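Only a single protein chain was left out; the remaining protein chains are all shown in position.
After this line comes chain A, so read on.
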Amino acid sequence: MSVGTVVDWLAAVALVSGALLSLAAGIGVLRFPDVLDRMHAATKPQVLGVLLLLVGLALRLRTAADLGMIVLVGVFQLATAPVAAQMIGRAAYRSGRVDRSLLDVDELAEHRPEEGDSRPERDGSRPERGEQRRGGSRSGPGE
C-alpha cells in the first residue's frame, strides 16, 4: 500500500467525520428546545466539522498553493464563528428568549441592573438594558 493510498484513506475518514458532525448538529438544531441549546448544537460543524472537512480536502489535494487558501478558510471560520455566536447569544439573552428553568447558573443576572434601579456602575460605559428601553443609546457604536 503506497503512501498516497494511506493519505487518501485518512482524508476519507476526515471528510466522513466532518459530515457526521454536521448531521449531529442538524438533529440538535431541530430537536433542542431553546435558542442557546440550538446554538450549542449548531457551532459543531461551524468549527470542528468545517476544519475536519478542510483537513480532508488538503489531504486529497496535496499542493502548496491550495493549502494556503484552505488555511485561509479555516482562519476565517475560527475568527468569525465565535463573534457571531456571541452576538446571537447576547441578543437572545437581552430579548428574554432564554428559558430560565433550563439554566443551572445565570451569572449574567447578578450583574444586570433591575428596571429603574440606579446603581453607581451605570455610567454609560456599558450599554445597559434599562437605557436601551428608554431609547437613549439605541444607535451607539458599542451596542
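Please note the rule applied: contacts are C-beta pairs under 8 Å (C-beta built on N, C-alpha and C of every residue); 3 or more make two chains touch, one makes a residue touch a chain; residues count from 1.
In this section, contacts and distances are computed from a predicted model.
J.: Could you check which of "Multisubunit sodium/proton antiporter, MrpF subunit", "Sarcosine oxidase subunit beta", "ABC transporter permease" or "Anti-sigma factor antagonist" matches the UniProt name for the chain that's left out?
T.: Missing chain, per its UniProt entry: "Multisubunit sodium/proton antiporter, MrpF subunit".
J.: So that we can see where the missing chain sits, which residues of chain A does it touch?
T.: Contacting residues on chain A, toward the hidden partner: 8, 11-12, 15-16, 18-20, 22-23, 25-27, 29-30, 35, 38-39, 42, 45-46, 49-50, 53-54, 56-57, 60-61, 63, 65-66, 69-70, 72-73, 76-77, 80-81, 83-84, 87-88, 90-92, 94-95, 97, 132-133, 135, 138, 143.
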